[in-house]
Each structure stands twice: as C-alpha cells, then as structure tokens.
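All protein chains but one are shown at their positions in the complex.
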Amino acid sequence: MAMTRDEIFKEVQGVLVDALGVDDDEVTPDATLMGDLGAESIDFLDIVFRMEKAFGIKIPREELFPAESLVSNKEFISNGKLTHQGIEELRKRMPHTDFTEFVDDPAVSKIGDLFTVDALVNFVEGKINA
Amino acid sequence: MKFILIDKIVKIEAGKEIQTIKNVSLSEEYLGDHFPIFPVLPGVFLLQGLVESACWLVRHSENFAHSMVLLTQAKNVKYKSFAAPGMNIQYTVTAKSIEENLSSFSGVGSCDGQAIVEARFSLRHFNLAERDHKLAIEDGHIVEKLKERYRLLASGLIGA
Partner (left out) sequence: MRWIWIDKFIEFNSGSNAVAIKNVTMAEEHLHDNFPGFPIMPECLMIESMAQTAGILVGHARDFKEKVILAKISKAVFFNFVRPGDTLKIHAKIESIAPEAASTTGKITCGDEIIAEIDLMFSHIDQNLAGKQFPQENFVFTDLFAVVLRASGIEAPAWGVSK
C-alpha cells in the first residue's frame, strides 16, 4: 500500500497526538519526540503499537529505537560520548535519521534529539514503500 | 480504610493552583496485597491524589456550590516511578479552566524532586437535586461533611 509522504505525515501526526496528548500544531517535522513532545520510555512502546496498527506493519522495537542496546556496549561509548565506531553503528541501524548535527557533539545525552517526527516519517516511508 | 488519598493542603490559590501532600505508610492495608514483598501505592491511588487535590480546588473556588465533583476524563496518565512506604508525595495541580460545571487540570506528583506521576484530567460538578429533587437533602449532607473535611485538611494554611 503505497502512501505519499504527506499521507504518512498526517497518520504519524495522529499517532503522536493520541500517544503523547500533544496538539496537532506541536507535531512539526523537526520536533524531537523526547525534548519537544515529552515522550518517555512507555510512550515509545505506545507509539510503536499505534504505528503498527496505523500502517499495518510489524516494527520490532529494536528497529525503531536501536540506541538502547548500543549504549551498553563499551566499544561504542567513551566518556559519555559515542566513539567513531559508535556513530557508524548507530547510523547503520537508523538509516532514516539525519545525523548532521549529532556528529558535532555525539553525547549519549543527545541521542534523544535524533528522534524527530521527520525521522519517524522517513522510517515508515522506508518500510511501506520498500 | 478511609478513602482519602491526600493528607494535607499546603497551598491553595482559588481558580489557579493547589499543592497537597500524601504520606505513604506500610499501615495502609491494601499495601499488603499491592504487592506482597514489594509494597507500593497503587497507580490509581496516585491518580486519585491528583483528582482529590483538584476537587478541593474546585470546591474552594466555587464555595462548595456543588455536592458532586467527579472525574470525568483522564488522559496520558503516566507512572514514572514507585511510591513506597516512608515516602512523602507532593502533588501540584494547576487549573487550565474552571467553569460552572466543568474544569480541567494538569497535575504532577513527586517525591524529593523525582517525578512519580503526571496526568491531565477533567472534572464535572453538579448537584444530585438536578437529577432528582428529592436528593437535595443528600446534597446538603455531603457538602456539610466535605466542608468539615476541608477544614481539617487545610488547617495548616494561614487564613484558610
């Protein structure tokens, strides 16, 4: 079922409004899920469930939010920042994400900023139009 | 068990905000079942603490005009941490709007700065006599009892 980017965005917007209790106009393409929209651990699971239903796809949690297993691996983390290997590994697992700003300061604490509404839309686009 | 899920009103600003506290103690009997070997205040009672706080804000702001102030809707109630015996929970509830029969709030419960629960919810307020005029006696009785309860909960406030 091929969808236009606009259609996907509208659907993702609806999911985030329901899961996070935010308003339509707060869900802009570059809004971060955690920083701007207040999403937390349980919300990420809620989002995954709702997206699976909305788009009729299966989303293993690891695929959408792969950072968790990565940050516990000593090869990828040093002094609270991702090593070069870590950045490359994360890039591989999150091809739908924009890393340009992140590479300037690859702090673990900033990984959350990578999860933008845009990244979510890219992810869905990749999955359903594959 | 007494169905009162806050212990004290520490601050109240009519129409705007209320702050209350609840002590969690092992002597609360339901903790024996929730859970055995891991007693924590049930999540719904954390929500109830927020709801009760908001109810007092409404009652105080409208001068106890209605006997019934009930939860009508709650959304995105999130439980971030456990409330265990020995903890003191601080609830802060902010009114988004308080109208004659409907009000809406956002609230947070925390302990020593650590968030435990957050919620957005709405209350509806009415008198039983609106449904059945014979229940006006019940309305009067409820309001009288709740005014007593309010005096007790707010006794620490200056000029309550």
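Letters A and B mark the chains in the order given here, with residues in each chain numbered from 1 onward.
Following the convention adopted for this analysis, contacts are C-beta pairs under 8 Å (C-beta built on N, C-alpha and C of every residue); 3 or more make two chains touch, one makes a residue touch a chain.
Computed from a predicted structure; not experimentally measured.
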By the contact definition given up top, give the residues of chain A that touch the hidden chain. 18-19, 41-43, 45-46, 48-49, 52-53, 61, 68
Provide the residue numbers of chain B that touch the chain removed from this figure. 1-4, 29-30, 32-38, 42-45, 47-48, 51, 67-68, 70-79, 119, 128, 135, 138, 141-142, 145-146
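Operating definition for what follows: only the chains that are shown with their structure count from here on.
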Averaging only over C-alpha atoms, locate the centres of chain A and chain B and give their separation in whole Å. 36
Using the touch rule from the top, collect the residues of chain A that touch chain B in their complex. 20-21, 40, 42-43
Residues of chain B touching chain A in the complex: 75-76, 78, 80, 120
